[in-house]
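All protein chains of the complex are present and in place, except for one that has been dropped.
Think of it as A, B and C in the order they're written, each chain with its own count starting at 1.
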């Protein structure tokens, strides 16, 4: 783990803020089933700003922490499911900021990135499409949303699904296919041409705005709102891909560290059959398994982050990390629920929520199976190359 | 599997009713997050009554199907999470009816059992207690709720937790400890001495009334409302235990059979990376695993039911079945979610709910670990006996 | 489980014989690493004959027990890895007897089947081929061994691998491809045209003659030694397939029942950290898991056997049983090894051997993955049919 003084200090500040200020909000009724309300987010962010922990992974001079450093900070922000919202380290904004930082023009940064970075605007990434349309899910080549140039505007049509945070977002990044290939556009939201059909009822509930299904109906975007160049959309998606995947791992690792703390506290207090739960090997072994798995998740994140820090796209490594971490976190969260018995399946602690969140995480940013599929291709490719 | 004509006919009728009449209610907003409303239950039960599938496991002459026969019917009622509510085969009523059928006096049956059996009253079983009080969870010997005789009334004091369906129930079975040992009482509900503190936010959402925390404050019960004899409460709990455990297995097996159907339909329609999902081994193998596990669950239930049908309490066998079936159903439900990708974590199908329900099932009626603990004791006991 | 008096009596006799007479041979040096010697097999079979337990699943009148009855008997014969050899219920002979009983002509039965059934000749089934040749493994369509008619003889050429028991066998069933399709031939062994290249060093060690690689070099077989008709070879393979698969499940279930007994005895005697191993939940839970899994394996075998007894080929059901049982037995055997600590990885008990045998079983008669692949096909087929 990186251990520069600055990073240590930022991480400590974020941890203290989350534990002291954010955790009490976990019982706030504004947490909602489709994600916390924007009012709640605003309230927490004001406190974060005051505490100097808003957007803590981007420094005052605009520079971004390295990925290894980011990990140290984002894990701490994740100690509460509300922490990333409070600190502005949440998805999809964190990934969107990263992408815009890399690809946007100076004007685009000023107009679209700055407000996100300042924590006064939320953003959404319009990529995946409804399964019932046969649209793009894990396989981006199936994208059906189209864009065509009309004078100095682009006109976009299609439907998108699982658009996290679309409801309430101020900034949108919309992906569509032109004759030249995939394109990305920056748009101000809300826009009447982007109609929210419905907010999906999903098993997770941590993301403001929830996950929307939207219709894009003749959305007109000025040509200078194109992100980068036409036809390069998949390339930019690649830039965002690995860091975004990895930051999910970071935040949910934080949440599982906290779930483990809660489960340990419970097991060290609750008795059954004549002794503390923790003294039952059946319980103690689950906690020991978690202890090991948490460490492994941390190491895997640090390793992958180190690869990204070399400048590599890290597609293979982030697939490895995503599978390893998300599957490990599921077992950890599941163990925590089980250790806590009946209490584990109630909202009395965040353990129940963390379990639900991690279940969704095993699917978004690529289901486990899609990553294994691409790793198997890589294995074959490397073998054939070695033979040649 | 039993294959008498009568059972086959009942099961077919229940299946048709659930598929045709109940399934459409799954999108009804009255399904609620703390369980379906009683209005919805009443509406479905009227249709069930008309279709001749209300309380289908108890015949017109009051006789109860054998456990093996019950399994065939209850699995079908479980094809929708709403099915057991519609058909009155749900927990805790099904177990309560079974218990009263075995232990209640004729007068008690008339007063308390009949309305449950007719589907016009719901019931609740007041046994487990709050963990924060150090009360009875999986270990019934920790019971803190007490009763004492005061003239020809019993006076009961204590707190109870996870009391499924207490909110809205008409009949309660309350367990408390007297000097002579555990006792059970039949009470009319609501009763001001049984105060509902709150309904827990739980991961499951199929049970009307949800799971309540209640305070019992000087509840006075006439002596003739004692179920059976004083001090025999744990014995009666044993009578209820195995069949109730097993009927959970039956209903949730039904739900997972349906989840598998939904996942198969999805995998045979949705494409990714150039072919149908089902043609990806990564998906097809999950469905094959489910196919095997569903069969194993069915066999385990049938076997355990057969043991109960011999008159055995089946404590060991129902522990084995509970562990095997609940853990298998979790894997099945998890696979179904995964196969369906993003759609799997939404409420667009019941797969997401089934996943949450089965998570809770791995804890209620004894967490997996408690059953393994008692099986290990049994293994040791048998070995020492064999050596003696 | 079938419970006819006759079957119960046969099974009891087999069990007593295996436990009393066969088990002591487990320490016999003739057990060997490539499988027990024929001298040892002969010696045990004489005792089996005397005890009336030789080929116990085929009655004096030549009739074969039903598959459900066979299961009851074969499980008992499997209580020792040597039991099936002693009782002549072993692979591949058991499957070969079954096949010849179904397909061979009267003359062929007299000449080839009778000596196997009498336990005086061993047989081998020449089907799979070397991977290095790209020959038939799990995919029989890749068969490279060929046969062609030359007058009233067939001439066979090819190589075969994993030919269990070829070394020492008196009877061979050889599969080869003609212009009309796959054919099967009955041959007397040894034959100079069937040269044993080597006996493979395999992880298992229970089968006399081990597993051979053989070259078939211009083997000439009289036309009347063809089993059934030309081109029907795969059909006959299907006849043998499911019962042979299932009888492996039966025998290894028996072995794992015994391994569990040994592990329990150890855990109820050996202490560590202040108490008996069995009193450590970490150990007791493994034994409880085994207890459940053994029951599930038994139920799955009984169910599949019942399907075969209806006259069905049971291809799907035996795939399901093969996967479920072999994978469960692996976990069981692995747990037994682990419970016994250092002793578990030594030859001081059969637990270590059972672990090795079951590892191989997860591959032969179709690796788990091949079965899942075909089950996934079945799932798709059924879905498409239901939609049509």
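As a working rule, a residue touches a chain if its C-beta (ideal position, glycine included) is under 8 Å from a C-beta of that chain, and two chains touch if they have at least 3 such contacts.
All values reported here derive from a predicted model rather than from experimental measurement.
A.B. asks: Can you work out which residue in C:101, C:190, C:306 or C:341 touches the chain that's missing from view?
C.D. replies: Selected residue, touching the omitted chain: C:341.
A.B. asks: Touching the left-out chain: which of C:79, C:161 or C:175?
C.D. replies: From the options C:79, C:161 or C:175, the contact with the absent chain belongs to C:161.
A.B. asks: In terms of residues, what is the contact footprint of the unshown chain on chain A?
C.D. replies: Interface residues of chain A facing the absent chain: 264-265, 268, 276, 278-279, 281, 283-285, 287-289, 291-292, 295-296, 299-300, 303, 320, 323-324, 369, 371-373, 375-377, 379-380, 383-384, 387.
A.B. asks: Kindly note down the residues of chain C that lie in touch with the hidden chain.
C.D. replies: Touching the missing chain: residues 33, 128, 131, 134, 137-139, 142, 161-162, 200-204, 211, 266, 270-273, 280, 282-283, 337-338, 341-348, 352, 355-356, 359-360, 362-364, 367-370, 372-373.
A.B. asks: Name every residue on chain B in touch with the hidden partner chain.
C.D. replies: Residues touching the hidden chain, for chain B, are 280-282, 285.
Everything that follows uses one rule, which is that only the chains that are shown with their structure count from here on.
A.B. asks: Centre to centre, using CA atoms, which chain is the farthest one from chain B?
C.D. replies: Looking at centroid distances, C is the chain farthest away.
A.B. asks: Report the inter-chain centroid distance for chain B and chain C in whole angstrom, where each centroid is the mean of the CA atoms.
C.D. replies: Once rounded, the distance between the two centres reads 42 Å.
A.B. asks: Chain A to chain B: how many Å between their CA centres?
C.D. replies: 37
A.B. asks: Among the residues of chain B, which are close enough to touch at least two other chains?
C.D. replies: Correct list: 283, 369, 372-373.
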